[in-house]
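Structure below; questions to follow.
A single protein chain has been removed from this complex, and every other one stays in its place.
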Amino acid sequence: MSGTDINLSMEPSYLVSGGNTLWSWLTTHDHKRIAILYALGITFFFFLGGAAAVLVRLELATPAGDLLTAETYNKTFTFHGIVMVWFFLVPSIPTTLGNFLVPMMIGARDMAFPRLNLFSWYLYMAAGLFTIAMLLLGGVDTGWTFYTPFSTMFSNTHVILAAVGVFVVGFSSILTGINILVTVHSLRAKGMLWFRLPLFVWAMYATSIVMVLATPVLAMTLALIALERLAGIGIFDPALGGDPLLFQHFFWFYSHPAVYIMVLPAMGVASELITMGARQKIFGYRFMTWSMLAIAVIGFLVWGHHMFVAGQSMYASMVFSILSFVIAVPSAIKVFNWVGTLYKGHLDFHAPMLYGLGFVGLFMLGGLTGLFLAATALDVNLTDTYFVVSHFHYIMVGGSVMAYLGGIHYWWPKITGRLYSERLAKFAALLMFLGFNLTFFPQYLLGYEGMPRRYHEYLPKYQMLNVLSSAGASILAVSYLLPLAYLGWSLFRGARAGPNPFRATGLEWTTPSPPPAHNFTVPPVVTEGPYEYRP
Amino acid sequence: MSGSSPPSLRSQLGALAGLLLLLAATAGLAYVPMGAFNTVVALLISLAKTLLVMLIFMRLRSESAVVRLVAIAGFAWLAMLFLILMADYLTRVTLPPPY
Amino acid sequence: MIGFAPPQASSFAPRIDMLFNAMLVLCSIVALGVFVVMIWFCIKYRRGSPAERGQRESSNLTVELSWTLIPFLMFCGLFGWSLYLWDGLRTPPHDASTVYVVGKQWMWKIQHPGGQREIDQLHLPLGVPTRLVMTSQDVIHSFYVPAFRIKQDLLPGRYTQMWFTPTETGTFDLMCAEFCGTDHAAMRGEVVVMRPDDYARWMQSHAQVGLAERGEMLFRRFGCSGCHGSGATVHAPDLDGIYGTTVALTDGSVATVDDRYLHDSIMLPKSQVVAGYAPIMPSYENRIGEEDVLALLAYIKSTQQPGPHPTEPSHERH
Partner (left out) sequence: MTDLARAHLQEQFDQPTQQKQAATLGMWQFLATEVLFFGVLFAAYTACRYRFADGFAEAARHTHVVFGSIETAVLLISSCGAALALRNVELGGRRVAAALLAGTAALGTVFLVLHGVEYASEYREGLVPGLRFDHAGPHARAVELFYCLYFLITGFHSLHVIIGVVLMTVMAVKAWRGRFGPGYATPLENAALYWHFVDIVWIFVYPMIYLVGRASA
């Protein structure tokens, strides 16, 4: 896609230049190194949150609450939620792949604010420390949703510490969002018009809008929770005249758009994976970009569908219901366009492509079940049951994690300069797809049977499906550990990757792998749109 | 604040005079009984003051379209929050206590 | 999922299941269609396959618009159908019999109009529209009966309601669906739906003292009578026959003694102090349950001379 040919140069790669001391990494301003710093933190938290999930699934293998006490169980799923949402899913793609690729894809030397970029990593780590401290001191048992008045007046756990952790990580998220938005606005290479941007960049752009405009609301709301515990102000406390529903409104004003913070980047990654695998242009490029922007905006108007039975006005519920149906339209457009992209292609089933196809399938199943929850009359029965649990895991684990790993596999040669075992990677992708469905499909049935979520013990009639789910979870766990092993191995023993092992389009593939410190030796000039694959 | 020449002294001092006048107006009008319109008037005056500050002190007049869009976005999103939040409160039917 | 559905035991259940199944069929068709097309493309257009390719368009407005508008119209239809059911779910009929539910960590306290009280059990007659008026004493709970396909949160400091008509006799699971603390999972109970004659017999055998009599008992047990009773030495207002009158408050305003006022005077005695009295009454907030306040209020009301009530006390209808 670029007018210049491959920028092969003798410049040392970013992994080497600037020295390789610990200090050089901790003070780096290079967006690629910061992406790797983030990747380390995110991987750590992913497995930490995953360990909590393993405990939850083990406990739920039998109906009796025998493995963990009720209190420990509650702390475990809360920890799982907090870590996975704020320390893995929200930052995962934007801070690693986004940080690494956005400047490269638009032909820039770095992010617009490199120091701010590093600072937001430190914020992320500081927030992580708060969260670890919270865990070590005994955890928190409110659920990741912090519903009042339980979190403010009744819980005796470390709610303030947890809230501070999330508050700080929120700032990290805001700063990342601002950085990406400004970078895309001001640092595009010559000829990189808006509608020549790869869809991944568009996805990061839409995500950043949501991050910047939604996160402050969460931060302030959690600050209010902390103050309510500390100083006894009563804005959310009915005993003092406050309204717990006000908390839910504020919380979901962030936390519903946060779902789009998690899935929009995944959509961007999937678009890259599928065009590469199909070796042709994305079908309906403009519809893809507009639908992402539409999701980012409409995503702010649907939060009340979490509150259909919470006691909000029935008229407000009607409005939220129709808007929730409406936001399914752009998601549907995207699924159809991905499938359309396969039409008349030359399909190569590399591991990244398998992840991409897996993402489309699982995202679609998660999205379709979302329709059931958007329908007020059905939501009354299904909300707060395992149906909801399964629905959002399909979107976040089936969707986002699948796409995140697909992206890691796709750009791994670019990031590290090494190739991994393609056969193992394909096997892991298939295993993940199967393990995931075995874990979470039974949960749809459980929810339909009426098993409420956040139950430490349950009625014996639900056991069969729970055992299936726990069995699936063990397969899923293996499929997550596998990439850790073979990707780790490839770091040291993998074959050297050329600049473009997938013969993909995009500016990031025009520089050596791993790229030099400032990405391009010659500033690239762009003359055509993305995904100009030639068979 | 891209590349344009600095604004005139008159515009800055004029804006300040306008702001102080509006301050006097809003303080005075608060004591005139107008029912619900007291709040409406107070908010309209606040809006006028905000526009003065943003357009003249913050020089939004000479900024690029993107910056103006960002400046509006913050308020627009806040409006969404207010609109739907209050839609709930305004249409909520409180169930009378049964005792 | 038809095989997994819990029993349909309320008038809503079949109608909600019908919408669910309709959506299920629709979504299954879409999902299956997409999967089939995806797999078909994957096989047909795999690298090196002999399939004819020609020039594929990069976009096609007709195609895009059709897969934008068709889902949209479909969604509007589903929304309308769901709205129709929703309206029914939210509008209790006027002749519904009312049962009070108080949620508390971690139990359900039920109070029938005739004074019968139960914990974690709710006995109901078959075929009678029932309205539950609910509140919580501490955190948010949620009253969930899967067999009835209904759920409603219970909020502290506020009343919420839900209604249904049981259509099957039997025992159905009742669960708390909103996370409410340590023993959330143990906050379960059962709804027992009985034939009307069985129900009448059950009510008879569990008849307890009426609400007002219980209130009188509590009036003594909580020590209210020590100050407010006749012959008390402490300077406190006499409550006999006070309901429905107006009292002057220390801040010069006047309050009508209604349900709200009495409730607040027990729970927040400092907020409205009657003129001529010192604000010495301790707050009973967090010390007595909402269901006891109900009984106390019934007692205070019963001390008044027969006459027109400012509001008809609904639980004394029987």
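Every chain is named by a letter (A, B and C) in the order it is written, and numbering of its residues begins at 1.
Convention: contacts are C-beta pairs under 8 Å (C-beta built on N, C-alpha and C of every residue); 3 or more make two chains touch, one makes a residue touch a chain.
Just so it is clear, the model here is predicted, and its values are computed rather than measured.
Enquirer: When the whole complex is taken into account, which chains on show are touched by the absent chain?
Expert: Across the whole assembly, the hidden chain touches A, B, C.
Enquirer: Tell me which residue among A:19, A:241, A:460 or A:488 touches the hidden chain in the full complex.
Expert: A:241
Enquirer: Can you work out which residue in A:88, A:202 or A:250 touches the chain that's missing from view?
Expert: A:250
Enquirer: Identify the residue among C:63, C:83, C:255 or C:288 that touches the chain left out of the display.
Expert: Final answer for the missing-chain contact: C:255.
Enquirer: Contacts of subunit A with the missing chain: which residues?
Expert: 103, 108-114, 174, 177-179, 181-182, 185-187, 212-217, 219-221, 224, 227, 231-235, 240-243, 246, 250, 518
Enquirer: Would you write out the residues of subunit B that touch the absent chain, in ascending order?
Expert: 1-3, 5-7, 9, 12-13, 15-16, 19-20, 23, 26-27, 30-34, 38-39, 42-43, 45-46, 49-50, 53-54, 56-58, 63-64, 66-67, 70-71, 73-75, 77-78, 81-82, 85-86, 89-90
Enquirer: Could you please point out the subunit C residues that touch the chain left off the display?
Expert: These residues of subunit C touch the chain that is not shown: 249-251, 253, 255, 268, 270-273, 279.
Rule of thumb we're sticking to: only the chains that are shown with their structure count from here on.
Enquirer: Using the average of all C-alpha atoms in each chain as its centre, how far is it in Å between subunit B and subunit C?
Expert: 41
Enquirer: Would you pick out the residues of subunit B that each touch at least 2 other chains?
Expert: Expected reply: no residues.
Enquirer: Touching at least two other chains at once: which residues of subunit C meet that condition?
Expert: As it turns out, subunit C has residues touching two or more other chains at 158, 160.
Enquirer: Give the list of subunit B residues in touch with subunit C in this complex.
Expert: Listed in rising order, the residues are 94-99.
Enquirer: Going by the contact rule at the top, pick out the subunit B residues touching subunit A in the complex.
Expert: 66, 73-74, 77, 80-81, 84-85, 87-93
Enquirer: For subunit C, which residues count as touching subunit B in their complex?
Expert: Per the stated touch rule, the residues are 98, 100, 133, 158-161, 259-260, 262-263, 293-294, 297-298, 311, 313-315.
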